[in-house]
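A short worksheet on the structure shown next.
Excluded from the complex is one protein chain; the other protein chains are retained at their positions.
Order of writing sets the labels: A and B. Residues in every chain begin at 1.
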Amino acid sequence: MSRINDVGGMVGFPPIVEEPDEPRFHADWEAHVVALNGALLRRGVYNLDEFRDAIERIPPGEYLAASYYEKWFRAITTLLAEKGVARPEELAGD
Amino acid sequence: MSGNHASSPVAAQVRHVEALLEERGLLDPHEIDERIDALAAGGTPANGAALVARAWVDPAFRERLLADGNAAIAELGFSMGGALQEQKLTVMANDADEHHVVVCTLCSCYPIALLGPSPGWYKSEAYRSRVVREPRAVLREFGLELPASTRITVWDASAESRYLVLPRRPEDTEGRSEEELAGLVTRKGLIGTAAV
Partner (left out) sequence: MTDRFAPGDRVRTRIADPTHHTRLPRYARGARGEVVSTAGHHPLADERARGLASDPRAVYHVRFAASDLFGAGDHAVVVELWEDYLEPDGSPS
């Protein structure tokens, strides 16, 4: 039942790619996601282990396809819905 | 993955969720902007480089850094307290016999409070999966060829500690100032994927 995040020792991943002159964030929204997560953790809306758990529960195909901060944002909205802060359709803006 | 992406769908979703949380009293106005400013003013690899340079010129500081990282970095005004609670810092010194390299196979644990955000490759599945299993091959891809006689120890940041590698001081650097020495130290050296 190991989750998709548990990749240590797996074979088949490609060579490691370094990005020259990598910026801290590739877009403003990534910094917003980090700040948002920090604010919600600080308020105790969820804890860091619940946050990691929510990332790990992303279905494997989507986990591997998503960028790092896309995974974070998805975990944040998952937890906001599960904690009853807002309904999924409200979070999606529908 | 470049450019501002201000108009990307996810950027709009993030703005929407922020507005919703403000409406529900779970975010204060300006809180996000203040946090972003704090992130920008937070740790950078220069902090790690300063610690390494001090350890190279001051053997007593080196001993303190290896014995109790949190107490030693406070001497230079640094702390591991950027997160909700202070994290334990463990520093491992490279020498001719042993080379250390750090990973978080389960997610992306990294001494952010000290060094700032980790590089993209550190968070990649490729690095996380491979370095625990074939570190010598991974280090070679980074351009670091270690003698066969140098043992490699991989540190998996799987719980609450955060790790920093103390690289070996390069030869022919006698007489260099602490500041000049700090300029030699790279982020990869602090993670263990480069010699310095």
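By our rule, a contact is a pair of C-beta atoms (placed from the backbone, for glycine too) under 8 Å apart; a residue touches a chain by one contact, two chains touch by 3 or more.
For clarity, every value in this text was computed on a predicted model and none was experimentally measured.
In the complete complex, the hidden chain is touched by one of B:50, B:65, B:80 or B:132, namely B:132.
Along chain B, the points of touch with the absent chain fall at residues 88, 90, 105-106, 132-136, 151-161. Where chain A meets the missing chain, the touching residues are 1-2, 6, 8-9, 47-50, 52-53, 56.
Rule of thumb we're sticking to: only the chains that are shown with their structure count from here on.
Work out the mean CA point of chain A and of chain B, and you get 20 Å between them. Contact residues on chain B toward chain A in their complex (touch as defined above): 1-6, 8, 10-11, 13-18, 20-21, 24, 26-27, 31-33, 35-36, 39-40, 84, 103, 105-108, 116-117, 119-121, 123-130, 132-133, 138, 141-142, 156.
On chain A, the positions that touch chain B within their shared complex are 5-19, 22, 24-29, 31-36, 38-43, 45, 48, 52, 55, 64, 67-68, 70, 73, 76-77, 80, 85-86, 90-93.
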